[in-house]
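Note that this complex is displayed minus one protein chain, with the remaining chains in position.
Right, chain A next:
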Amino acid sequence: MTVASQRLTASGVGSSSRPRRRLTAPGLPWILPALVLSVGLIYYCIAYTGYISTLNWDGASPDKISVGAQNYLNIARDPIFWRAIWHTVAFFVVTFVVQTVLGVVFAVIMHSRIRLAVLYKVVVFVPVVLAPAIMAPVFRQIFAADGQLNWLLAHVGLGFLAQPWIGQESTALPVIMVITIWQWTGLTFVLYYAAMSQIDQSLLEAARIDGAGNLRTLVSIIWPSLRGTTVALAILGAIGALKTFDVPWLVTIAGPNNATQFLGTYIYQMTIQLAHVGYGAALSIVLLVIALAMAIVLQLVGREDGGGRAGRAARRREREGR
């Protein structure tokens, strides 16, 4: 994303003439606090985690047994780990696709001069600012066997669909997805809404004169020009999926029977509850590697096809517009 434009400016500065360089004050003292705080604390933690991941340790006892790479070998054979990975992938794909569709639809509708648009916008965005931890009991209640969802189904004549949503394996993960979608659509919507204001109106008019209907305009003009936003949201969603903890932990306690187990919840269970600190640390390192790899891959993919220059220019306009 901007990292690309950053590099451009960076090389620009690098090639600047010498006398100007001498005029510029040394910047190291200025960035030092940030480096000490973030890089210092975080890399210290990563290194420490890396060390612990080679141990068999309960976190408290003085005897730490070094087991080399055994924890990592165990992870590779751990069915719960692979289930957590599978849940993360499914979770990302579903939430990303649904949120993107809903976000674009909302943005298009709100741009189309309907009544009460401001009110609708507030309703869709409020979930974004509410803490998942606070909303969790509400959702436990809604999806409970005697909760509002089943009540609603019964009252619209769909009572046969009623089921214990969070209590059974087949529906627990979809419930987590629904809650996440409820929470984050507002952000997707606001981003697409802003991106759509940047679309050249004359382009849309020209398309209309050429006989393009609403749907055709959406598919051929609006959607392609939102590419930069979509890539940003994909990266954010992927990292968010890997970080997932609050909702599955508080709504379904990663259950039933690991049906909503994610890497975050599994690490928490291992480290804090079961005191398999070494194993938890190894899982953390695996999670970290996956997150980094994912960010790099998405970054490259996003830059490659088509997005390139036009996308960056659009994003730059977007930033300046704000």
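Here are some notes:
Here is the rule we go by: contacts are C-beta pairs under 8 Å (C-beta built on N, C-alpha and C of every residue); 3 or more make two chains touch, one makes a residue touch a chain; residues count from 1.
The working rule: contacts and distances are computed from a predicted model.
The complex appears with one chain absent; UniProt names that chain "Carbohydrate ABC transporter permease" among the candidates "ATP synthase subunit a", "Carbohydrate ABC transporter permease", "NADH-quinone oxidoreductase subunit NuoE" or "ATP-binding cassette domain-containing protein". The chain omitted from view is touched by exactly one of A:I109, A:L274 or A:V301, namely A:I109. Only one residue in the set A:V67, A:I85 or A:V124 touches the chain that does not appear here, and it is A:V124.
One chain of the complex is left out; on chain A, the residues touching it are 1-3, 5-7, 9-10, 21, 23-31, 33-35, 37-39, 41-46, 48-49, 52, 59, 102, 105-115, 120, 122-139, 141-142, 148, 182, 185-187, 190-191, 194, 196, 204, 208, 214, 217-218, 222, 228-229, 232-233, 235-236, 239, 242-243, 245-246, 250, 263-264, 267-268, 271-272, 277, 280-281, 284-285, 287-288, 291-292, 294-295, 315, 318-320, 322.
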